[in-house]
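These notes concern the structure reproduced below.
For this depiction, one protein chain was excluded, whereas all remaining protein chains were kept in their positions.
Then we have chain A:
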Amino acid sequence: MTAPLRERADSRIEGEEPTVRLDGVSKIYGQGKNSLLALDNVSLSVHPGEFVCLLGASGCGKSTLLSLVAGLDAPTAGRIDTEGHKIAMMFQEPALFPWLTVSANVEMALRVQGVAKRERQAKAAEFLEIVHLDGFGAKRPHELSGGMRQRVSLARALAQDANVLLMDEPFGALDAMTRDLLHDELERIWRERNLSVLFVTHNVREAVRLGDRVVLLSSRPGQVVEHFPVELDRPRRTDSTAVAELATTITNRLRQEVLRHGR
């Protein structure tokens, strides 16, 4: 598995067209004196079946970048090309609809696709099973714990049947054990469905645990600092020495970035 990953890690590889391509993308919020350059000339590609982790300090523009890719907002400059791929997104919060049951929340993703009601219910149950929430379909989102809500959110994103999955710190608020379990689940699903994933986190070990490539962003403005290919065999463990070593390297680079700002 190591060799093809190394190739994918190079964003300029010929042949395979990237599923997501950002070309000199900038985003400015506000106008005049109060304007803020959130992203500055960011170029980045995600290739078919590639798992890319975006790493950066809080406020460096990671969520902004995902919003742009999802088409929720328009870039101030530059181009974003998703080649007509269907895009699913998991937000930093679970973003579930409180008036719907857990199952109906997942079904919302199928409703748009025009799936008939009977089939919707059956499919939603399948997706809930994938995230190990079978039997919780009739509950309301607020009756679940934070981690379970995030899993519902994941099930809903998976139900969209997209080939690009954007995830914004999906496991940021979870305890270490639940997070480890969800990492394994996500990795399994990503492989089974050959998804292209753009995964935002500020947890370096999480990025190394999951990514084929870790992209480091700087703060104010958000710029791509460096790409780190992760050439470790899967499945990886967050507490393994190999992961820890690479995480230390990346953390040091990240620290340099932060210090550069301190001056």
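Throughout what follows, a contact is a pair of C-beta atoms (placed from the backbone, for glycine too) under 8 Å apart; a residue touches a chain by one contact, two chains touch by 3 or more; residues count from 1.
Here, contacts and distances are computed from a predicted model.
Missing from the rendering is one chain, named in UniProt as "NitT/TauT family transport system permease protein" (options: "Sarcosine oxidase subunit delta", "siroheme decarboxylase", "ABC transporter" or "NitT/TauT family transport system permease protein"). Summary of contacts with the chain left out: across A:Ser26, A:Gln160 or A:Ser218, the touching residue is A:Gln160. Residue in contact with the omitted chain (choice from A:Leu65, A:Met89 or A:Val115): A:Met89. The residue touching the chain not shown here, chosen from A:Arg79, A:Lys117, A:Arg188 or A:Arg260, is A:Arg188.
Mapped onto chain A, the footprint of the missing chain covers residues 2, 67, 70-72, 87-89, 91, 93, 95-100, 108-109, 111-113, 132-133, 136, 140-145, 147-148, 156, 160, 177-178, 181, 184-185, 188, 231-237, 239-240, 242-243.
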